[in-house]
Each structure stands twice: as structure tokens, then as C-alpha cells.
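One protein chain is absent from this view; the other protein chains keep their places.
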């Protein structure tokens, strides 16, 4: 459904990785970027008891956080070097318990605009090699100029 | 806008606190329940660099996580002892940077039903005694029977 | 929760009414503006069988449409004369069947910004003098310059 996107800044990959590295919350979760392409970003996090809700599954907050980041960085891949990305809002539907050794969020840009970008994100739980879509997100992002 | 609600289980407060204590993710964030009333729950978290995004503010994932929990536990206050609460979905709008020493989420039930409950949540950042609404959520929850 | 807002254009009321009058869809529904204040707009529509879903209640599309318009015009009250309003996205939770003689949407601005505004909207059904909140919305709007 989403068209192919062309990056406008040739250093897009480095910009995304540097922004990701500055997020203390991603380090706290142990999240890492698995895959980057123009308009696409996937982020994974391994299970630890500290990431659980009351039944021992991944907490919905973890699911939402990596989902939000995967969409945000997917959008950032298409921005020029003078712009950064802000989440305006997102909706997350929790489809199934997030049970497994790993959680992976796949963000993809549906529309990139001068001000507003829109992404869809799927979050999958991987348990014993089997993947289950445990959440889907729809997300609005805004391009803002980096203050000089 | 929201009507007054009556709890159906007299041990509602204890049930909520016990469920909260079982969430590893709440401990990881350092979140704590500040206030509980039938249909109302507020949750606070103090700032630490590990909870930051790339500019040193609270990460949107933290905002969303405590917002989701505040709504979920507000709904749980009205359930009977044989039921627990699942988040079906939520929408979060990020209104302002979450800058400050503390973040507090105020969840309130708008509708409690046999299956579906709906909450609104405000998240405020507190900096030097001044509060700013930094996020609002709208949330759908489901009542499920605790497996015996 | 929402602060008081000051309009920046003294002709805000006239601008809102003129924009509303140009919407063929509002005429088709028979919707009319009931109340306008800076940051606030309410819109009502009387029941007709043409506005029904399969059980004879107001269709969720009608509920969403007047809810979206009430939030959009609430935001527009605070804009300057050179700006118009676009809905970026909205979420609507349907809380109860929309049964009654009239449906009224109450939109209020939560945040007004240079680019992005955020509203909350309640939609109430009125039946025999008794009102029921049948839907709530959370909505993101964008200020755009009117092309000259």
C-alpha cells in the first residue's frame, strides 16, 4: 500500500542511529534498531522480567514505546538534515498477549509531508521461532526544524 | 462530565495495589500510585536520565505507559473481585514537552460497562511547582474473568 | 481542565459561521451551530430516519461527523483571519447507542498551537429531556494559511 520513498539527505542512516543512541529510555529497555531503509525502521527488544506486566508478558508500555519509536525513526529517514521528528499522537491496538523472548516493531511511512507524516506500525512477539502480531499502531508525526 | 461511580467489591483498593505491585515495568520506571478513588487513579514517576528521550525530557513511552496504567487501574477500581482489566487500545496526544522533576497521570473512568470501559487520562509534567498538561489519552479497556 | 482562551481575530464568530455555511454535508445532515465561544463550539442535529443505522439509532457516521466539526470549529475560533483549520486525525469512542430526538456535539480546545491544536469532544443524545453521552472524541487539527 505504501509507495517507495527516496531519502533527501544522504546521511539519513547515521542521523537516525545518532538520535536513537541519545534516548536513555531505549537503553533502559535494551532496545536496538534491527533494520533501516528509507521509510522503514524496525526495533527489537529482548524479554527481561523488568519489562513485564502482572502476568509476566511484555508490558503494553514497552510495546507502545518501541512501536512509537519504530514509526518515528521510519519518518526521520525521509527528513533533511535540518529537521527532527516529534510524535503528535498515536493509537495502539493490543491484539494479543505479548508473550515471547523478543518483541519487534516494524514501522513504515504511509505519507511523508512538509509538516505531517503518518506511519503504520506492527509489533510482533517472537516465541520459539513463531511470531504473533501483538499490536498495531497508527501514528501522526511532525517535522520540526532543529534549533540552531 | 463523568458521573460518580460506586465500587462493587469492597476490597477494590487492595486489589488494585496488589496488581500494580506485580508489574515489573512499573518498578523499572519507579512509578507509584499517588491517589485512588472509585473510577479514579493517579500515578507518578520522578525524573531520571534513564527515562529520557534525545533532548533529556521524559520519553513519550514513559508518558504513554503511566497514562495507560492510570486509566487501566481507574477502570479496575469498579470491577468485581473475579475480573481483571485488559487495555484494548488507547490514543495518546502529546501536547507539550514532558519537562520537569515529576510526571503525573490522572486517569478517570468515563463509562464502565459489562465488557467495555472507556477512560480519559491527563498527564502533567511538574517543574518547579508549575504543572503543564503534556499529554492526553482516550482509552478502551475490557473486563476479563480471572482464570480460576 | 482547559484554560480560558482569547481569540486573536475580533471577527472570529462571523468567520466560523461563514465556513460552516459552506459545508454541503452539514446542510445534508441538517446540522446547525448551537453555541460558540472562544475555544468552544457545539453543533446539534435533529433525528430523521435518513440519519439512522440498521437499528434506527443515529448512525455512528453522523455522530463522528458532527463531533469532528464541533472540534474543528472550536479550534477555528482561536485562529487569525488568514488561517483555516484542517482535521489531521480524530479518535471516536462510541459509548452508548445514539438514541433520541437530537444529537449534540460539544467541542472544546485543550491546546492551541502555532501549527497543531488538540480538542476533546463529547457527543450527547437527548431523548425526552434526558441526555446520555454517546461518544467522546480526541482530535488533532492543523492551522493552514488560506491561499491568497
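Going in written order, the chains are labelled A, B and C, and every chain counts its residues from 1.
As a convention for this text, a contact is a pair of C-beta atoms (placed from the backbone, for glycine too) under 8 Å apart; a residue touches a chain by one contact, two chains touch by 3 or more.
All of these numbers come straight from a predicted model, not from anything done at the bench.
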Quiz item: Taking the entire complex into account, which one of C:64, C:77 or C:117 touches the absent chain?
Solution: C:64
Quiz item: Among the options C:42, C:77, C:91 or C:112, which residue touches the chain absent from this view?
Solution: C:91
Quiz item: Which residue, A:27, A:54, A:93 or A:115, contacts the hidden chain when the whole complex is considered?
Solution: A:93
Quiz prompt | Positions on chain C where the hidden chain makes contact | solution = 19, 22-25, 27-29, 49-54, 59-62, 64-66, 68-69, 86-94
Exercise. Extract the touching residues of chain A with respect to the undisplayed chain.
Key: 1, 91, 93, 95-96, 110-111, 118, 120, 122, 133, 136-138, 140
Self-check item: Footprint left on chain B by the chain that the document does not show
Solution: 88-89, 91, 115-116, 138, 140, 142
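In this text, only the chains that are shown with their structure count from here on.
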Exercise. Look at all chain centres (mean of CA atoms) and spot the one farthest from the centre of chain B.
Key: C
Quiz item: What is the distance in Å between the mean C-alpha positions of chain B and chain C?
Solution: 28
Quiz item: Per the centroid of Cα atoms for each chain, what is the distance between chain A and chain B, given in Å?
Solution: 22
Quiz item: Which whole number of Å gives the spacing of the CA centres of chain A and chain C?
Solution: 32
Self-check item: Junction residues of chain B, two or more chains touched
Solution: 91, 93
